[in-house]
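Taking it in order: structure first as structure tokens, then the write-up.
Entry: subunit A
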Amino acid sequence: MENSVSSLLPVWACLASLLAVPLIVLFRKEIFLRELTTFVAGFVKLGLVVAMVPIILDGKVITTTLVAGVSGINVPIVFRVDGLGMIFAIVASFLWILTSLYAVGYMRGLKEHSQTRFFAFFALSLSATLGVAFAGNLLTLYLFYEMLSLSTYPLVTHHQDREARGGGRTYLSYLLGTSIAFAIPAILFTYLQSGGDLSFAGPAILAGSDMGYLTGAVLLMAFVFGFSKAGLMPFHSWLPGAMVAPTPVSALLHAVAVVKVGVFCVIRVVTGVFGLDLLGKLGANLVLCWVAAFTVILSSLIALSQDNLKRRLAFSTIGQLSYIVLGVALLHEMSVKGSVLHIAAHAVSKITLFFCAGAIFVATGKKYISQMAGLGKRMPFTMGAFFLGSLGVIGLPPSIGLISKFHLVVGAADAGQIALMVVFLISTFLNALYFLPISYQAFFPAKDAPGELAATQFSWSEIKEAPPACVIPLCITATLTIGLFFAPTLFLDLADLFVSSVK
Partner candidate 1 sequence: MIVTIISVIFILLGLLFFLGAAVGLIRFPDFYTRTHAAGKGDTLSSLLVILGFAVYQLKDFHGFSHDWPILLVILKLLAVSLFIFLTSPSSTHALMDAGWEDKVEPEIGKGRPNHLNDDCGKF
Partner candidate 2 sequence: MIFAFDIVILVFLVIAAIISLSVKDLLSASMIFGIYGFLICLLWAEMGAVDVAFTEASVGAGISAVLLVATVYNTKRKSSD
Partner candidate 3 sequence: MKSWNKSKPAILMADQLPAILVLAPLFGAMIIGLAGTKDHKICFPITLASLLVTLVVAVAAAHQVFEHGPIDYFVGGWKEPIGIGIHLHIDSLNVLLLCAIAVVAVLVSFFSIRRIGDKNTEKTPHFYTLYLLLCVGLFGITIAGDAFNLFVLIEVSSLTSYGLIAMGSSKRGAFAAFNYVLMGTVGASFYLLGVGYLYLKTGTLNMVNIRDILSTQPEIAASRAVSIAFLFILVGIWIKMAFFPLYGWLPNAYSYCPSSSACLLAPLMTKVSVYVMIRVMVSVFGLEWVFASPGWSNLVVWLAVIAIVAGSVLAMAQREIKKMLCYLIVAEVGYMVGGAWLADEGLWGLTGALYHILADAAMTLCLFLAAGIFAKRFGAKKITELEGLFKEAPWTAVGFVVGALAMIGVPPTCGFFSKFYLIRGGIDAGHWEYVVALLLSSLINAVLFFRIFEIAYFGNKPAEGHAHAHDDEPAETALPSSEIPTWTGVFPLLVTAAIIILLGIFNGEIVAMIRVVLEDLPNLASRL
Partner candidate 4 sequence: MLSKVFATIAVVITGGILLYGVSDFPGFGDPHSPANAGVPGQASISQYFITESYGDTKVPNIVTSVLADYRGYDTMFETVVIFAAGMAIFAILRVVGDDSERKPRRKQESSFTNGDHSRIIIGTTCRLLVPVIQLFALYVIAHGHHSPGGGFQGGVILAASFIIIALAENLNSALKRLSETNYLKIACIGILIYAGFGVMCQVLESDFLDYGVLQPILMTDGPEMARSHSMLGVEIGVAFTVTAIMFAIYANLSSRGLLRDGL
């Protein structure tokens, strides 16, 4: 019923970064070769991913079976690339190159230790991310999900000090804990309920099964909380905790890879495991809707009160992730499309913001928003990019954020959930409230602000832009934020493909 093409492209795309790991370790003495490896792998990966785009746009689905059936469970390990996976893969592999460039600048700028380990695990986690993106069934998805949790742990605890270890501990205990406690039983239940079928291909796994409202709701929430990388509210606190990581990690992993894997999984669960019909029939989606709505509002409010820039960004991320979850949970065609688009939109804009935060830290060593007043004059590119990124996150024109948010809001209205539409609007307002003042103060500082800055040890006049390796990527992503507003065709097409396939 669906055109499936067998191809090894997704496997190679996934392997591209995995194969880079031994090379990176091998070249640990030759810094140049090591970084070259990273870039080559990144471009190869992007190339492979892009090579798949025409096939997908053709309305086909790429399927590759890696292992015919895991012994004992008889579920194959399968790659299956569809529109949703494609969007995610493009975003992740493209941003990896930029992040690598940025990481080179950042790591050199701060003279970090253990850079080889850093790059190696970075490449490894990218493989896991693509594995999730291409996963063709629930088991494969879960395997790569756990692989991502484990391979990012050394990145989070990169500094190896007490704070990093504490953050790492929170990170792992939340991610592993919830996945063991909720995701595994949910998967097992699905496995038993469906009689051994976990595949995303075809109709949703549980579409035909008869289950009560309570079972459905509990199962759905077990899945959603189990994939706690999505950062839904009672299980969100790993994300601020993981901000102890170096900024490139925060940028890629906590704006793109890890958290997006979470929401990606939630989208897969809602569309692939339950199916929109079943959930709509049960009405179990409303529970998820309200949890997500609650998260959106509360995280925005918390973000308002944060002074540490990265923490503010983290809570903002939590809120934005819940947009995506909420969009999917609305079950409306429009809102699901909005969610899919928002994966890309939020990734591009949020990574810009993280890059900026890192660049500020590299250049000035400052972490707190209250110390950044007037910075715009010293670091015009960075703060300009920050402004554009903020626009993207808030969803103001002209940025890609507007398109996705538009879809979400319209979807909510169409689904008849006016209250949830209001949630979107309030939260947008709150977003503006916690992002715009940063840019405003940076360019138009209040009169007494420099006095406060003078108290710091840095000489104000010595501050310059961060090294070019830092600044160039953030400029590119900022440009993209705006550019995609004008040329969103690719993403729109892919999202359409996906939505029509699950409809």
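In picking the candidates, the idea was that all candidates are chains of the complex that A comes from, given by their letters.
Heads up, the rule we're going with is that a contact is a pair of C-beta atoms (placed from the backbone, for glycine too) under 8 Å apart; a residue touches a chain by one contact, two chains touch by 3 or more; residues count from 1.
Keep in mind that this is a model prediction, so the values were computed, not measured.
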From 1, 2, 3 or 4, the one in contact with subunit A within this complex: 3
Residues on subunit A engaged by candidate 3 in the complex (per definition of touch): 69-74, 142-143, 146, 150, 157, 160, 165, 168-169, 172-173, 176-177, 180-181, 184-185, 188-189, 192
